[in-house]
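Pasting a structure below so you can have a look.
Every protein chain of the complex appears in place save one, which is left out.
By written order: A, B and C. Residues from 1 in each chain.
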Amino acid sequence: MDAILLQLLNGLDKGSAYALIALGLTLIFGTLGVVNFAHGAIFMIGSFCAVTLSKIFALSHKAAEPSGKDFLGNPKYDDVLYITEWFGDDIGNWMIDWSVPLAILFAIPIMLFIGYVMERGLIKHFYKRPHADQILVTFGLAIVLQEVIKYFYGANPIPTSSPEALRGSFDFGVLIGFDPDVIIYPVWRLVYFTFSTLIIGAVFAFLQFTTFGMVVRAGMADRETVGLLGINIDKRFTIMFGIAAAVAGLAGVMYAPINSPNYHMGMDFLVLSFVVVVVGGMGSLPGAVLAGFLLGIVESFASMNEIKAIIPGIDQIIIYVVAIVILLTRPRGLMGRKGVMEE
Amino acid sequence: MGILEVKNVGKRFGGLQALSNVNLSVAENSVHAIIGPNGAGKSTLLNCLVGKLVPDTGSVMFDGQSVLGRKPYEINQMGISRVFQTPEIFGDLTVMENMLIPCFAKRDGAFQMNALSRVIAQGEVISKAEEMLVDMNMANKRHMIASSLSRGDKRRLEIGMCLSQQPRLLLLDEPTAGMARADTNNTIDLLKQISDERDITIAIIEHDMHVVFSLANRITVLAQGTPLVEDTPDNIKGHPKVKEAYLGETQAA
Amino acid sequence: MLGLDKKDTLMLLVVTALVVFAPILLNPFPAESSMAQFNAGYPDLMQRFVIFGILAIGFNILFGLTGYLSFGHAAFLGVGSYSAVWMMKLLTMNVIPAILLSVIVAGLFSVLIGYISLRRSGIYFSILTLAFAQMSFNLAYSVLTPITNGETGLQITLNDPRILDGANAPAYPNLFGAQMNEATTLFFGGWSFTFSVGYYLCGIIMLLSFYLSIRIFRSPFGMMLRAVKSNQQRMNYTGLNTKPYTLAAFVISGMYAGLAGGLLASMDPLAGAERMQWTASGEVVLMTILGGAGTLIGPILGAGFIKYFENIFSKINEATLEAWFAFLPAGLEDFVVAIIYPFVGKGWHLTLGLLFMLVVIFLPGGLVEGGQRVAKLFRRRDRQTTDAEPDTTRQGQIPPAE
Partner (left out) sequence: MSIFNPTRRGLIQTGVVAGAGLALPTYLRADSHAGFTNAPAGDTVTLGFNVPQTGPYADEGADELRAFELAVEHLNGEGDGGMMQTFSSKALEGNGIMGKKVAYVTGDTQTKSDAARASAKSMIEKDGAIMISGGSSSGVAVAVQSLCQETGVVFMAGLTHSNDTTGKDKKANGFRHFFNAYMSAAALAPVLKQLYGEDRSAYHLTADYTWGWTQQESIQAATEALGWSTINDVRTPLAATDFSSYIAPVLNSGADVLILNHYGGNMVNSLTNAVQFGLRDKQVNGKNFEIVVPLYSELMARGAGENITGIVGSQNWDWKLENEKGERYAGTNAFVKSFGEKYGFPPSQAAQTCYAQTLLYADAVARGGSFNPCSVGEALEGFEFDGLGNGPTLYRAGDHQCFKDVLVVRGKENPENEYDLVEIVEVTPADQVTYEVDHPMFAGGDLGQCNPGA
């Protein structure tokens, strides 16, 4: 029982990451009709926003006096952080400790801007082009983005830690009546889950309750008609692209402490996020979220030893098996609409 | 006994009863028009005939055989061809190639793995397609890419493609929708010519009364998913129920 | 000639000439010159050009004609390679049975996957094929290691049974004794040209495949496939069940991929699981689109383009650059090297990504369209274009001509 509950937690946690990425992908697809292979790269850039902010906080100058010798035996000078000099040790160290959550504030404008530039500068010209062209150009963009990151940050993963207070694990089982030490779960992963749920909720609320969201939803359903009403839907869609980029970026920022960011993490997520979106049904936001959680949970359960003992290697392929089964039984995924991307 | 017999057909979409109790009999070699206001269920009925939709109740018999449960291509093989509201042609192919496809398709729809024969070597098929192009008055456009044709030409091409299969029943879904007056008249002439010269039954859904009254020799009026009246054009013109349900509406608009 | 019209015959002849003279054409720079870095006329790369050409030609029969975008084609390549290596392990080092088996096995595998995947269309089809290919890759890498030798890849070893080979049979893939790695080098001045048995075998097979693909393009079957891409609805209402057509196209292109896989294994007797990864499938897609989907020669160009970058640009290192620009004053040299360095060597992906974008943005019809534009410049517009070509190229739907 405790094992199942643990895997359920894992599944929800993984699923929340999948859902967040898929949500952004679906927003772009549903509103703009563009298949965006660069979406994984945007997620990756989000993670690197966290890395960058902690690097900025760690900017330093050399101390005047040497404190020892370096590995070649030359005099070594200690680094003095600007941030502690400017804000004092307490605030400075607090900022360094909390750099990942602070990176959210840092990332939002950056991601909105990247999304805006991408849409206006590139994607805009591809609305009328075949999906194959969109795939090629966004894939090219994804490669360029990750290579640029690699150029500046190298290929190695870069450790990025969560704030001290949110590190370590938390005895989740005690809360729900288990013995102590049975269901222990990392605090940051619970934070991630909560954060994702909030963002997903916020996106849905935004689309549901604002005029802007209403227009966008109407546009997703029938772009031409909304255009006929004299509403400048294109401009709204540009903003939507920015929002989608911000959602993926925030997913990336918060993911940084879970797994150290590296330049190709976007590609690792790319295939998976497409599977999630398609299983959810092209163009369906609830479908994307549902499929994200579903696949996350299924993947977690498949990696249980009891199940691997019955079917060896099932955890390697479970996502694809589920995808195939769903697509064969439900032609348009879980909640897809008819006629979308079926040509 | 008509070539097409529709009995008690009903179709429901969620809370909307799109069709109920539709009975229709199309006589062989006639031109039968189905008219009705928007939302009367004309298109739904048509989709039930060609296998795109399956009705919830009732039966559809073509030449004594049920079409229900068959796939669109199987129904086509029985001898029913359909012309769409917006012309459905092979936009990326040339006019000639468009015409060749139905000529190549065997009446029984059998799959042909003729990957090593050459299109240009199929003399018989080509001359058949060529003939039809001439009949459709499009021979001079044979090398054009179909998507670049005018609306009227696309329509002619589509009709030609359907005819080259020598169907027994030709279904037309608002064939003149969105056309200029001249194109509309051309289309009317073409259809007249077809029904006169060929051994074919035509069922037509149409909004444009001008088209209906120039072509049809029998008219069914559909309203709110049920047939209101079925009669000759002359009788329909003066029918009070029709005026109320349909003509009155268009006059007001 | 050969049942082709004049234009197609000319194209086939040009491609034949290119294949025959590739060892010379691809080595335009003297072997010792600093530009020799750009020479591509060595057996391995030439073999890859034509083998991936075959793969792309086959992929184009599916994608270019029917519009079905398979994201799992690498699975057939991998299956073909594994079958070929197994044939060479168990029966004989002669490549003919190996290649035949790889085509057959890939064909059967594609019937299975095609039959299931073609129940859906559009992106749903793409994801189904992707899922099957990724499953194959993951399993080949881990659980199926007894069959695939996992991470390392399946190799031939000295103690394989090879029951048909006698004691004196060559221990390397061969064609009735002619080993695939045999080569003759011709030195001419500073130039050297290598002619290898393996390359010419691949070249001949590629020409046959290319010829076959022209015939398919020009056949009623090919026309039906294009009709499927253009309008499935109309196909259905013309009494045609599209599934046998798409399945046939899928299987043909799967067999092409199997052939490519078998050839890869015959040239270099190793079958690695990475051949089946989604990135490998994506590479085929990119080759085809980059060259010009739906055109005959485009996929071959695309394949050559990508393989050239992968093998030539990745090998340029800082020392090479310094050697090239050594004629510049020292400060300027360092500056130039610093500018170029991020785009070559370990940065070759960056260049490739940028080129993808540039080609799609400026040449929507792929490299073939680039060629057409250049040709147009030379033609001086003395003949008027008769059909609606500009209109169609703008939409990226090139009629299958060149």
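Definition applied: contacts are C-beta pairs under 8 Å (C-beta built on N, C-alpha and C of every residue); 3 or more make two chains touch, one makes a residue touch a chain.
What you see is a predicted model, and the numbers here were worked out from it, not measured in a lab.
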item: Missing chain: touched chains present in the view; value: A, C
item: Which residue of C:Y141, C:F210 or C:F305 touches the chain not shown here; value: C:Y141
item: Selected residue (touches chain absent from view) among A:S60, A:T84, A:T197 or A:S260; value: A:S260
item: Touching the absent chain when the full complex is considered, from C:P28, C:G177 or C:G190; value: C:G190
item: Among A:M95, A:I239, A:M304 or A:V321, the residue in touch with the chain that has been omitted; value: A:M304
item: Interface with the unshown chain - residue positions in chain C; value: 30-34, 39, 42-45, 48, 138, 141-143, 145, 149-153, 155, 157-159, 172, 181, 183-190, 194, 268-270, 272, 274-275, 310-311, 314-315, 317-319, 322-323, 326, 330-331, 334, 337, 345-346, 348-349
item: Absent-chain interface as seen on chain A, which is shown; value: 2-3, 6-7, 9-11, 13-14, 17, 68, 70-72, 150, 154-161, 167-169, 181-182, 184-186, 188-189, 258-260, 262, 264-265, 268, 299-300, 303-305, 308, 312-313, 315-316
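Here, only the chains that are shown with their structure count from here on.
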item: Longest centre-to-centre distance from chain B, chain (CA-based); value: A
item: Innermost chain by mean C-alpha position; value: C
item: Between chain B and chain C, centroid-to-centroid distance (C-alpha), Å; value: 45
item: Chain centre separation (chain A, chain C; CA means) in Å; value: 34
item: Centre-to-centre distance between chain B and chain A (centres being mean Cα positions), rounded to whole Å; value: 51
item: Multi-chain contact sites of chain A, meaning residues that touch two or more partners; value: none
item: Shared-contact residues (touching 2 or more other chains) in chain B; value: none
item: Touching residues (chain side chain C, partner chain A) in the complex; value: 63, 67, 69, 116, 119-124, 127-128, 130-132, 134-135, 138-139, 142-143, 232, 278-279, 282, 285-286, 289-290, 293, 342, 347, 349-350, 352-357, 359-361, 364, 395-397
item: Interface residues, chain A side, partner chain C - complex; value: 35, 122, 125, 128-133, 135-137, 139-144, 146-148, 151, 267, 271, 274-275, 278-279, 282, 312-313, 316-317, 319-321, 323-324, 327-328, 331-333, 341-343
item: For the chain B and chain C complex, residues of the former touching the latter; value: 50, 71-74, 76-77, 81-82, 84, 88-94, 97, 100-102, 104-105, 107, 109, 111-122, 125, 143-145, 147-148, 161, 165
